[in-house]
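One structure is given below, represented as structure tokens, and several questions about it will come after.
Heads up, one of the protein chains got dropped from this complex, but the rest are sitting where they should.
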Amino acid sequence: MASKALLQEIYYSMLKVRRVEERLLDVFAEGAIPGFIHVSIGQEAVASGVCACLTPRDTIFTTHRGHGHTVAKGIDLKPFMAEIYGRADGSCGGRSGSMHVASKEAGVAGANGIVGAGMPISLGTAFASMFRGDDDVTVCFFGDGATNEGTFHESLNLAALWNLPVVFVCENNGWAQFTAQSTYMKIKQISDRAASYGMPGITVDGTDVLAVHKEADRAVKRARAGKGPTLLECNTQRWFGHYAGDPQKYRAEGEVEKAREIDPIARLETHLLAKKQANQAFFDATDERIRAEIDAAIAFAEGSPKADPSDILMDVYA
Amino acid sequence: MASKALLQEIYYSMLKVRRVEERLLDVFAEGAIPGFIHVSIGQEAVASGVCACLTPRDTIFTTHRGHGHTVAKGIDLKPFMAEIYGRADGSCGGRSGSMHVASKEAGVAGANGIVGAGMPISLGTAFASMFRGDDDVTVCFFGDGATNEGTFHESLNLAALWNLPVVFVCENNGWAQFTAQSTYMKIKQISDRAASYGMPGITVDGTDVLAVHKEADRAVKRARAGKGPTLLECNTQRWFGHYAGDPQKYRAEGEVEKAREIDPIARLETHLLAKKQANQAFFDATDERIRAEIDAAIAFAEGSPKADPSDILMDVYA
Amino acid sequence: MTESRYIKAIAQALDEEMARDETVYIIGEDVGASGGAFGGTRGLLDKYGPLRVRDTPISEAAIMGLALGSAVKGLRPVVEIMFADFLPMCMDQIVNQIAKTRYMFGGQFHAPMVIRSPGGGGLNAGPQHSQSLEAWFAHVPGLKVVVPSTPYDAKGLLKSAIRDDDPVLFLENKALYAMKGDVPDGDYVLPIGKADIKRPGNDVTIVSLSRMVHQALAAAKILAERGIEAEVIDLRTVSPLDKETIFASVEKTSRLVVAHEAVKTAGIGAEISALVSEEMIDCLDGPVVRVGAPFAPVPFSLESDYLPGPADVVAAVEKVLAY
Partner (left out) sequence: MTESRYIKAIAQALDEEMARDETVYIIGEDVGASGGAFGGTRGLLDKYGPLRVRDTPISEAAIMGLALGSAVKGLRPVVEIMFADFLPMCMDQIVNQIAKTRYMFGGQFHAPMVIRSPGGGGLNAGPQHSQSLEAWFAHVPGLKVVVPSTPYDAKGLLKSAIRDDDPVLFLENKALYAMKGDVPDGDYVLPIGKADIKRPGNDVTIVSLSRMVHQALAAAKILAERGIEAEVIDLRTVSPLDKETIFASVEKTSRLVVAHEAVKTAGIGAEISALVSEEMIDCLDGPVVRVGAPFAPVPFSLESDYLPGPADVVAAVEKVLAY
């Protein structure tokens, strides 16, 4: 059972993810952010439930829809926000934006714009732990759509074969861009694919952060103990479009509304209240604290200069 | 139950594959063939058992170890041999050699030098049948090692999803080049992977041509009837090295000898004799007939000129 | 003649070719109900049905191989790969399978198929969604590579590509998708392998392609104000290259600038420069100057500093003329 302190920490994490992305939607709509962004609102229980099992030394890999994982892993919001704004003080110097946020400090080895590309790379940080004999764990987040890339197959096979300390977290929101899961795979439960590799596969309700945390904890401990990888599928809901601004015309009437009824944050609030592990005052204070953090991060990003054009060739090579 | 005529036909096919490759080993050792060749001796039951279920209009795809499948599918031995010799009268004009033999006439859409590359292409001939509404079937042969390429995963998923008329035949000889199966996958039975796609997966004794034929027939009929793909794993034995000349030092002592004790052709002979469906005279006559065919093919290949250097740019484009 | 956006011209070409030839079909991620990430296949699912407009899983290698196999059997697939940056996900199928099919199998099989994919920057899409990779594919025998710069060209060239009996990589440009231009309503085709003189001139030749053609034209305007008449050649096709048109122009102007958005080093500009050096160095009255992106990935925030523009083309022309 997760302790009160841990659950409060998780609540903070989930709400932070939510508020960060709400704010991103706002500033994006105002035109403050170049390019495009993909938000994970509705999916916070996955990011926060999993990352609560990790230490700063552990590494995560994420995707185009990576803000949540990155924030939950503990990135400093200021360079995070500045990166998305494309400013010099961004965690990647503004080089790469929302789709490529990374933080060495926080153990975020990168969001990735190529679907399925993070999985092979995650094998390597896990292998480095095995090689060195440390007990760090790698977590690789990806979507349901990504599980049809060849890299999924190659990576899970190799991870199982070598018993690598990596946890594959499939965030199944039922959609790949504008296309529903049934359009791109015949099977329903993605965790069933783990059997192809001799790896445990588990499916949880990804809107129930307690369930996510429980299974993630087991998988992370397993990896940390040298017992090998796990495929953890978290079923969840994408409230917004594929990218910010996507009107989701391709979704059936009422579907989005129904998805939004399942609010992982509200679920956790109900649980905390029922168990008397937190009260409304805690929720409000947490929200206030988060809003202040975000305000500061936005101010930081807005105040940060554009990267210097004369640095355009910096960091191509050592 | 396979009829006597069919079994005799299969016997002819298997022995032909065997004798063709024995002869190829000989002429290769003599230096008559440029490049390298990979033989499938010991694995004939797969090629002949499966191809006996196919019509000339059906299409097969094969691999670097493709002589058997190609011969069993019914390629004219003359252009087959001339191709391996690299002569102008080869089925591909001598352009490509052993690793790329193809024959439009015989429905061999190509051997392939890239492991795993045939699977995606096989989806396409199958899709063309669906598109046109004909009842042709595609069979894609590949090895156990190839099932760890990402293309395996992507292809089986798409085939199952679209219900394509294709049969995936995994010829599991336990080796990928110089590396044993346990070195590259944790699971034992490759057909278990079919479950990841919602596709039936079957494993048969690939040295028992009757068993292979029975399951292949079922899978081909299923595909022909529009009921979708099957993954058919045939467990078999590689008698020789990865390539002609490979001394197989990496195999345990006695392993190769043991493999050779399981001779799919001898097994079929025993069966035919027991069932009184053939006698020694039939075996001898078949052998003689085949040897004559091969002699003629070798003579044809040897008599065929080298391709004309002035044709070097021919067929790059239309 | 209707004014139409580049992306609409593409959709129109697809529509007309699907109507004309029932072996033509569309395959790719999100090409169906949603009409493509950029709208290139909008309306086609409704019109031609799900057998001919195929939404796929995110499986680029399988998509590409499937298209090849079907082309070998006589269909004419038009594959959409959402960003040209994803072509590496199916590079083996493109380079080792599709491009080599006709040759490797001695002409028994061939692959009449089109791969549509947008490249280029200008949308702040970052290092993995902004690349211009035409030079790679120009190095691959068996492929044709087409790079349209206007709605008119896009439609006419795509129709030719679909009718071509060889595989054609049709590299569109995201930043041009919204561009408007006159497009004939009915059928017309433009020849693959022929460049187009987008602006005649006698003083200097500027060879360019895709979005960079417009930067070159803008540069030509600036130069014209200074009395320098640049001839702007739009390659339209980078493989095969139209040497004749380039050489004829250089014969006239004696001065050559090649401008593309791709990284300059080992870009297609190098090939054009080398061809001219090799075959008509006599005619040159100065160095061949190339304009291209710096040797770095496409940066998110510094994209506008990174991408070459009219000023770079003008500077290149000045360098040639100063000689």
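Order of writing sets the chain letters: A, B and C. Residues in each chain are counted from 1.
Everything below uses one rule, namely that a residue touches a chain if its C-beta (ideal position, glycine included) is under 8 Å from a C-beta of that chain, and two chains touch if they have at least 3 such contacts.
Please read all numbers here as calculations on a predicted model, not as lab measurements.
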Given the contact rule set out at the top, which of the displayed chains would the hidden chain touch in the full complex? A, B, C
Considering the complete complex, identify which of B:42, B:97 or B:264 is in touch with the unshown chain. B:97
Out of C:89, C:111 or C:250, which residue would touch the omitted chain in the full complex? C:89
Candidates C:107, C:287 or C:309 - the one touching the absent chain: C:287
Which residues does chain A use to touch the chain missing from this display? 59, 90-96, 100, 102-104, 109-110, 112-114, 117, 119-131, 138, 150-151, 154-155, 157-158, 161, 314-318
On chain C, what residues meet the omitted chain? 85-86, 88-89, 91-92, 94-96, 99-100, 103-104, 126-128, 133, 135-136, 138-142, 239, 241, 262-263, 265-271, 273-274, 276-279, 281, 284, 286-290, 295-297, 299, 323
Identify the residues of chain B touching the omitted chain, counting contacts across the whole complex. 34-36, 86-87, 90, 94-97, 99-100, 112-116, 145-146, 148-150, 176-179, 183-185, 249-250, 306-307, 309, 311-313, 316
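Heads up, the rule we're going with is that only the chains that are shown with their structure count from here on.
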How is the touch graph of the chains shaped: line, ring, star, complete or other? complete
Considering only mean CA positions as chain centres, point out the chain farthest from chain A. B
So how far apart, in whole Å, are chain A and chain C when each is placed at the average of its C-alpha atoms? 36
Residues of chain A that touch two or more other chains sit at 148-150, 184-185
Would you give the residues of chain C that are in contact with at least 2 other chains, written as numbers and ranges? 56-57, 59, 61-62
